[in-house]
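All protein chains but one are shown at their positions in the complex.
A, B and C are the chain letters, set down in written order, and residue numbers restart from 1 in every chain.
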Amino acid sequence: MADKTLIEGIREALDEEMARDERVIVIGTDIGVRGGVFLATQGLYAKYGPNRILDAPLAESSIVGVGIGAAMNGLRPVCEIQFADFIHPAYNQIANEAARMFYRTGGQYPVPMVIRAPYGGGVGGGLYHSQSIEATFAHVPGLKVVIPATPADAKGLLKTAIRDNNPTLFLEPKKGYRMIRGPIPEDQGCVPFGEARVSRPGRDLTVLAYGMMHFYALQAAESAAKEGLDVEVVDLRTLNPLDSAGVLASVRRTGKALIAYEDNKFVGYGAELAAQIAEDAFTALDAPLLRVAAPDAPAAPYSHPLQDAFLPGPRAILDGIRTLARY
Amino acid sequence: MADKTLIEGIREALDEEMARDERVIVIGTDIGVRGGVFLATQGLYAKYGPNRILDAPLAESSIVGVGIGAAMNGLRPVCEIQFADFIHPAYNQIANEAARMFYRTGGQYPVPMVIRAPYGGGVGGGLYHSQSIEATFAHVPGLKVVIPATPADAKGLLKTAIRDNNPTLFLEPKKGYRMIRGPIPEDQGCVPFGEARVSRPGRDLTVLAYGMMHFYALQAAESAAKEGLDVEVVDLRTLNPLDSAGVLASVRRTGKALIAYEDNKFVGYGAELAAQIAEDAFTALDAPLLRVAAPDAPAAPYSHPLQDAFLPGPRAILDGIRTLARY
Amino acid sequence: MSDTTPSAEMLADMYALAVRARKLDERCWILHRQGKIGFHISGMGHEAAQVAVTFAMRRGHDLLHPYYRDLAMVLGCGMPMADVLLGSFGRAGDPSSGGRQMPNHYCYKPGNVFSVSSPVGTQLPQAAGLALAEQLRGGDRVVVTCIGEGSTSEGDFHEALIWAGVRKLPMVVVVENNEYAISVPMKLQMAIERVSDRAGGYGVRGVSVDGLDLLASYQAAREAVDLARSGGGTTLLEVRVARLTPHSSDDNDSVYRPAAEKAALKLKDPLPKLRAQLIAMGALSEVAAREIEERALSEVDAAHRQAEAAPYPPEAWALGPVFAGEEA
Partner (left out) sequence: MSDTTPSAEMLADMYALAVRARKLDERCWILHRQGKIGFHISGMGHEAAQVAVTFAMRRGHDLLHPYYRDLAMVLGCGMPMADVLLGSFGRAGDPSSGGRQMPNHYCYKPGNVFSVSSPVGTQLPQAAGLALAEQLRGGDRVVVTCIGEGSTSEGDFHEALIWAGVRKLPMVVVVENNEYAISVPMKLQMAIERVSDRAGGYGVRGVSVDGLDLLASYQAAREAVDLARSGGGTTLLEVRVARLTPHSSDDNDSVYRPAAEKAALKLKDPLPKLRAQLIAMGALSEVAAREIEERALSEVDAAHRQAEAAPYPPEAWALGPVFAGEEA
């Protein structure tokens, strides 16, 4: 089985789900003939035509709002936001509308919609092509938040998202689009939500991560192994629902947890992981928790030395591993 | 000194700051002749006229966006969002623009702007007049987030916010507007940001809270005292900057921390408090951390029994205190 | 034109709907003053226009994404009075939200009425999405959505109208212009005389009509709905109405509305005018009118009794359902 890229996993999922269910449509900017700025929809316009792949006006609130309406009228839209940084104009439609619709109608109107967005830094994108937005949206009740870390998961989780009857924010680590490679089984099916994956078992401590930081965590664990440290790496895969049981089980096994995320540290997603561990696995802890995250400055700057200084990577994780191991 | 209400503190701060500095203007809907839907600006239109108190079109993104522009051109706007739930359309202007402007211009363009918004539940407002939004915005680097819990702080912190050269989200616990009463010194000056306040010293455990939950925490602590529990209550006052040192000092003294917030629990602001404690006061902890917060459903429902079931209050905090005390 | 002229029977039905909405609305104000319900936001003064639009639709077939003032429209789409009041009382049987949303945040699935939100303007892109789905599948249902004139200042209005124009969506956007957004007068929302002047910028049809005149409104609405159904795209239909009440039960409009203006409001009330007009036209007799009014009142009484006696929702409804269960 030849390795594929993460973006191929995305494209295959879209293609197969569109072939499988004609209610699936895609809405976004530059997704038609252009095939998306990252080519996630390449070839789909030619295959499914303008009634399934809809180039939208440059207006994110409407991309989501129109998606909600279409979802409530029998379709299953996949809305593409070109960069996660540009989802902000749609925050109202996502948080106040899509996420609350099912609850506010007492379960009468589900909103089966996926919002895809490339996120994260390291591509020289500066403040507005580098943001991590998962904490903001994981906090919104009624919205599922998914981040794949492997090509197979990209495909399997996106399939699940499209078939799920809830609004789902599907965040794709854009730096990993072509950098993260791996096998995708021919018959790759849906990957269930709410199941974290121990991607590297270990005994000394647990690193909790997702997306690009999971990729780096594996590298850091590899380096740590050379120093005799046996690090367990857990890939969360879905941030909401979170596999709390899986997270706690790992931490209970190892007694130490490093929480790695690329977003700004303060009130980031890792804070929730820390809180749950400090509430529910307190007695199993042999050391303080440790978060490795981006500083609380706006986002990764453009200039390469600044970008490098800003973003946490394998080295920062390895440093954290050493600190925790020493404790 | 006769007691005043929290909303009076707000109004006095606006009035005094407008009198003091003619660059201060107020922008919002229904803030003119109407005096605001909660009467925060009552009397100010008559006093300062239409060039200082500007009724805006019903368009929150522009209320903030226009505020940013005015702030960059020499004014000091106070923008009112009628309910925190309606700030969502302005998320882009706040998070991408106001908060990032200073950093992205290398310190050339500060944005001295306050965004005031009544927030929180308990007033029969249903899903869209009850939301807590502090976690979402405290996570945004470059934005200060302030929540007063007393009339004096309402006045003193708002004065500070207006004089601060950074964009500040000033969240007012609307249920407390008239319910929270207390003295406001005649010469009430600025209350500095970043200084939490021990509003009730105690030895057995610490309750960390802000806004309405601080009000309830004092009630719960009172009840607990009758059961022989000596509870310390800390009012955070500013969520960003957070007085981490003050928080940690209290928890180190008592060894136990209950974190109370009215927002949805998952990835809420309390998670950050938990994380910092679990990182930096781990060895001082005698018990797991405990969060008392709203469930992860959209927001407080309208129907009174549902609203009561949804919102955390003194009873939930007291239950938490007992649990922690027993540990 | 002639084939869209309402029959005498239909005119009587229209009057009946307007009266039903008015009587129920009045009851809500009373219930609020009595402290029995926590909130009310009113359609009084908007009824003629709302009835006109409702009758222009194929009710139960076409889709309605209304806003909080559209009491006559949701009644017209089949929502029982008792269901409205169950919402006002926050009772379990409330079909809009099971007591979760504030009163007047209507949702009535059997009548194809979509859920009213509080953040104004959000329904417009959603309505465009409803219409887009209809168009893509080749359906013949028209989407009607409503909004206040103040709320057209929100960016969502603009974005939805762009979709409407670009894709010629089968939609009617009804702007109920009562010249106020709470206290903010229309001239602070727009530097134009008629909201329909905004249509030109979107390549959609714009029409303004006296929304206090039911017959004129019906003609305009009917043309808009028919045009949408026949592939002619969206109409931005402004109905000029009057807000006969304060903004809501939380508002005191004497602070910002001149006394003379308030006094003159009575003259704008579309109902007495409609009544006289229909009687003059012979579409209604005085007796029939009175019968309609009495029937509406008994209906209100019965609904009131039923709703007030209904049980509150179980506490568990505060917690969910938040997520839809899985299905393939």
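Here is the rule we use: a contact is a pair of C-beta atoms (placed from the backbone, for glycine too) under 8 Å apart; a residue touches a chain by one contact, two chains touch by 3 or more.
Fair warning: this is a prediction, and the values are worked out from it, not measured in the lab.
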item: Touched by the hidden chain, restricted to displayed chains; value: A, B, C
item: Among C:105, C:198, C:257 or C:304, residue touching the chain not depicted; value: C:198
item: Selected from B:9, B:142 or B:211 as touching the chain missing from the view; value: B:142
item: Absent-chain contact - pick from B:13, B:66, B:114 or B:293; value: B:66
item: Touch with the omitted chain, as defined above, among A:106, A:122 or A:301; value: A:301
item: Listed residues C:86, C:144, C:174 or C:188, member touching the removed chain; value: C:188
item: Positions on chain A where the hidden chain makes contact; value: 29-30, 32-35, 37, 55-62, 85-86, 88-89, 124-129, 295-298, 300-310
item: Chain B residues that touch the omitted chain in the full complex; value: 25, 51, 56-57, 59, 61-62, 64-75, 77, 89, 92-93, 96-97, 101-110, 112, 141-142, 144, 163-166
item: Hidden partner interface residues of chain C, rising order; value: 153-159, 162, 165-166, 168, 187-192, 197-204
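Just so we're on the same page, only the chains that are shown with their structure count from here on.
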item: Of all other chains, the one whose Cα centre sits farthest from chain A; value: C
item: Distance from chain C to chain B - Cα centre to Cα centre, in angstrom; value: 36
item: Whole-Å separation of chain centres (CA-atom averages), chain A against chain C; value: 41
item: Inter-chain centre distance, chain A versus chain B - centres from mean C-alpha coordinates, in Å; value: 30
item: Per-residue multi-chain contacts in chain C, two or more chains; value: 94, 97, 100-101, 105, 117, 119, 155-156, 317, 320, 322
item: Touching two or more other chains - residue numbers and ranges from chain A; value: 61, 89, 92, 96, 103-104, 141-142
